[in-house]
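Take a look at this one; I'll ask things after.
Of the protein chains in this complex, one is absent; all others appear in place.
Here the chain labels run A, B, C, D and E in written order, and each chain numbers its own residues starting at 1.
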Amino acid sequence: MGSVGAKDVPQLLDANGKRIDGRGLEELRPLKIEAGVLTRANGSAYVEWGENKVMAAVYGPREVHPRHMQENTKAVVQCRYNMASFSVDERKKPGLDRRSQEISKVISEAFESVLFVEEYPRTSIGIYIEILQANAGTRCAGIVAASVALADAGIPMSDLVPAIAVGKVGGKLAVDLRKEEDNYGEADMPMALVPKSGRLVLLQMEGHMTAPEMAQALEMGVRGCQQVYEVQKDALKRRYAIQRPTEAV
Amino acid sequence: MGSVGAKDVPQLLDANGKRIDGRGLEELRPLKIEAGVLTRANGSAYVEWGENKVMAAVYGPREVHPRHMQENTKAVVQCRYNMASFSVDERKKPGLDRRSQEISKVISEAFESVLFVEEYPRTSIGIYIEILQANAGTRCAGIVAASVALADAGIPMSDLVPAIAVGKVGGKLAVDLRKEEDNYGEADMPMALVPKSGRLVLLQMEGHMTAPEMAQALEMGVRGCQQVYEVQKDALKRRYAIQRPTEAV
Amino acid sequence: MGSVGAKDVPQLLDANGKRIDGRGLEELRPLKIEAGVLTRANGSAYVEWGENKVMAAVYGPREVHPRHMQENTKAVVQCRYNMASFSVDERKKPGLDRRSQEISKVISEAFESVLFVEEYPRTSIGIYIEILQANAGTRCAGIVAASVALADAGIPMSDLVPAIAVGKVGGKLAVDLRKEEDNYGEADMPMALVPKSGRLVLLQMEGHMTAPEMAQALEMGVRGCQQVYEVQKDALKRRYAIQRPTEAV
Amino acid sequence: MTNEVTTEILATHVMELAKSGKRLDGRALDEYRPVKITPGYVTSADGSALVELGDTKVLCGVKLEPGTPYADTPNAGTLTTNAEVVPLSSPDYEPGPPSPAAVELSRVVDRAIRAAETIDLKELVVTPGEKCWTCFVDIHILDDCGNLIDAALLAAAAALKNAVLPAKRFEVGEDSPLKVHHIPIETTFVRLGDAIVVDPTSEEEGTTQGRLTIATDETGNVVAMQKGKVGAFSPQDVVSLVDRALAHGNRLRTLLPGGNHP
Amino acid sequence: MTNEVTTEILATHVMELAKSGKRLDGRALDEYRPVKITPGYVTSADGSALVELGDTKVLCGVKLEPGTPYADTPNAGTLTTNAEVVPLSSPDYEPGPPSPAAVELSRVVDRAIRAAETIDLKELVVTPGEKCWTCFVDIHILDDCGNLIDAALLAAAAALKNAVLPAKRFEVGEDSPLKVHHIPIETTFVRLGDAIVVDPTSEEEGTTQGRLTIATDETGNVVAMQKGKVGAFSPQDVVSLVDRALAHGNRLRTLLPGGNHP
Partner (left out) sequence: MTNEVTTEILATHVMELAKSGKRLDGRALDEYRPVKITPGYVTSADGSALVELGDTKVLCGVKLEPGTPYADTPNAGTLTTNAEVVPLSSPDYEPGPPSPAAVELSRVVDRAIRAAETIDLKELVVTPGEKCWTCFVDIHILDDCGNLIDAALLAAAAALKNAVLPAKRFEVGEDSPLKVHHIPIETTFVRLGDAIVVDPTSEEEGTTQGRLTIATDETGNVVAMQKGKVGAFSPQDVVSLVDRALAHGNRLRTLLPGGNHP
């Protein structure tokens, strides 16, 4: 959407309806998830999704700092989405800009919607997402990673949370936009799904869509999330498979 | 007083001794005060004074945050004087600059001088002043508004606190300076009075005045404050008049 | 060491092996120490060392603020090394830059190594160093001053802590570098010694030294520290001499 | 403790009301509070508007100043939207840097203005790559009685429609009205149990199980969305809320000075 | 608790002394502590002075550097006054951003220098609108034994009188003394019951029922005032304190190197 006044606008769909990297409209970029990649964290996961590289760690439930943020009836869910300064083309100043703060907020709220926070009063659950290399869709990749990290930490939740962005490029709806499609497309709509309930815990959108397009985009997003969900479950199965023999020793 | 090295200096007094907006030397700009204009605040007031537009709200007495600022023997009076970024000609960066911090401090001290703070130990009384449109004299307008907001909140104090600035323009003393007079005049002296005791709880000055001029300026300021005091009391009377029938229902 | 790409490099050793200010390689700049120079502080000292002017004050042991930094088993040692904005050629922005933060950290650790912190649990010992005029070697001058201020405050420690920098100029090792030697020399190594144990509690280095040079530089530094130690003890003797008659009154 | 108990009781009450199609202030589930818009409220701004949405009060001031285009968009002026949530506006204010909610508010309003292409940033260029107009949209929250997002965007839209390019002040030509091309309206819903109500009050916001904001423009497009707060919406919910948002958008747009057309 | 009790006892004692015309340190009500001024204390500054006012110690360093005039005053150099209240100076220091008292100190000193036209900023222009001298007056508080305002302005005035424009260092000509036109002196009073004493110590400051600072110049004008702290003064008080301030100003000005004339 950042195209106002920019110099060159690339062609996003070719004559055969293929996208800039050869994918079909409902085709995801390659997605790899590995659980349990960090030692200090209580749970962790690494996600490579197209050219995105994302690390997530979970700490908690643990004491709340600073103390006055503690809540008597539930755990506080604190997500921090952060981009490494070298993760984007033009170096980003270290630290959370307003975009990162907003994303941290909506991801915190998404996870609080599936965590049993009432069971851990006066504690905090810290969800830390580091974007190491970015190519559109990092908040979705972050949610996907964090969700596996939460499971790896053994924190009970109602379901894993897959996520994906649906957008509009060259007049067509398409899932899992890459950078050029995000920059020069007509719409971008990231969403996160709770597969068991069929409900969305994160939904944002920017661009232009008619009401019928929106309905179709939501359906495509749900199908995309189902695919991501399978990869998440698979990563956790592999993680448990690794842990079991070790524990048997 | 900000005239050093500036380009054009306007003429502040005409041949008939009239000021740039046609006022006499002891004539105030039009002053309108409305009490009880906000819903969430415990007390509030809106002031239009010439081209100044100022909103004040009062919260408290209530718990002190952060806790370590609490005092065991009295209420903490915290005033925050803030200018909206669009309240002045050149956009002001949002947030408190050093000028606003200083004004917040002297206004806090002025009100602590009339509030019975010993009766509310371990609490805070928050006085929030927002300058929405500024044309010289905003700290005085803020005090006038805050004073009515404190009364509207039902917080006991020894008296209302009217305020006014006295300055020197074109070699003459004059009350209630407007922007051009403040910028190009020879002195500016804002003051806040406790009418019942006849004492000043705020007094600042910048410019050039001889000792006899100072004595005369103080007298003019006291007379100006008396006029403002009447408008404050009138606003509160109207406020109580509105409230009573409602309560009767 | 700041010489990369600079314009003129001065000659640091003359034909007779004398340094830019006429000193020999192991010759210190004039060092004057005065203890007990401030009224409010619990202990204080002023150091003039060559063209360095440094003030140190000590407060404590006292309550820790903020409270959550308190430690149950020992005193917290908080050193703040700060340069006055006018202490250097080009005006420095007020406040602690990263260099000052690092120096504050290593000085805190140096003093915690000689203070009996376990005897003052839940308290803090504040060591404040202000560089008023700087000409290379300010962290050493700061340690020398702070050490005397700690003694002046009557805080028990295992020994006074003298400090000195050893460097390499014009290919030769030399002690107590001044500004030009620091800027254009080949190495700078500040150190702080505990004379009674013969151990170093602060040691930093930047530049180029071979292993044998390093061994020699350490020896020169220890000898330099011994000289500084004598001046420190002398300052404290004079301080006690002044106090005693006063106390007798 | 008392606080938590009363919050709990109020929440239960609000939910039970919603179940039977009612609300605390007597409104229907899909009804907005009365809207009052006062354009030109602040003459020190280049454009301004005070918006009252029920008891919620929001003031927006637009300032236009000379600036430099960003390196990657040499042919465009710049736009900055900022919402100041000041302690005057509610007892819940906490000192310190802007809260996550305040940051979200700024960004959600900004996103709607940008996505709808309310102003054409290319028209704000004076000399490509060198000089342009910088447009500051500053929103000052005065009384937070709920639904700040919708009120803030209404205020911003009205202030932009009210704005004048102060070319004379900066000696770059004659003053002219700022061109406004599209008018986005944000419509915010919150879930209360199975009911979904529009334009929540602060009491309803405290009870919510999910918030969804949908920004639409006058051509019938959705231009931005933001789900916020703990809670979830089904895709079917979203589809039906889009229809409700389009209808509300069309009505609210007529309340702006100059009416439905930009 | 102990703290509050001892503070209370000390306050009562200070007030009772004042009632009978006495002070803790034996001074008369209208008497300053001894003043010692050491100009040129810091050679790394372009001008400097250490001021000792009783046990209060304040160091001021002036730095002059090339800069750019502000857009609205193209014919003037710039002046920045800053007071650093460092933790070395008193046990009451709190970490964090500058305290309100520190901000007030900076601004009150700055205001006196500006209002008195101590230096003529127009003389600091090199090329109008493009290049000028920036004058930094940095005040470092070393020992806070009360009345920082008066000590800080004395240090600033002495440092400015001591300053040299370092034109050579910046390759814009030959060095020359900074021209000082007027010398403001600030005189601070505090009310202790019915008595009003000059040059308060930190104990007296802790007891005060109001503080008034009056800045005067060598021509007999009042150039700035600041009432601070909780408490009040009648207009008659102010009138009589102006007379006392003018007298103190004239005496203190003679202690500056170069004497009573700028």
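By our rule, a contact is a pair of C-beta atoms (placed from the backbone, for glycine too) under 8 Å apart; a residue touches a chain by one contact, two chains touch by 3 or more.
This one's a predicted model, so the numbers in the text were calculated from it and none came from an experiment.
Seen in the complete assembly, the chain not on display touches A, C. Touching the chain that is not shown, out of C:N42, C:S87 or C:S104: C:S104 (per the contact rule at the top).
When the missing chain is restored to the complex, the residue among A:W49, A:Y128, A:Y184 or A:Y229 that touches it is A:Y128. Seen from subunit C, the chain kept out of the figure touches residues 1-2, 4-7, 72-73, 98-99, 101-102, 104-106, 109, 112-113, 189, 194, 197-211, 214-215, 218-219, 221-222. Panel shows subunit A; residues 38-41, 51, 53, 55-57, 59, 62, 65, 80, 82, 84-91, 94, 126, 128-130, 132-135 of it touch the chain omitted from the view.
The definition used in the following text is that only the chains that are shown with their structure count from here on.
Between subunit D and subunit E, the least number of touch steps comes to 2.
Averaging Cα coordinates per chain places subunit A and subunit E 57 Å apart. Between the CA-based centres of subunit A and subunit B the separation comes to 51 Å, rounded to the whole angstrom. With centres taken as mean Cα positions, subunit E sits 31 Å from subunit C. Touching of two or more other chains is recorded for residues 65-66 of subunit B. Residue positions of subunit E touching 2 or more other chains: none.
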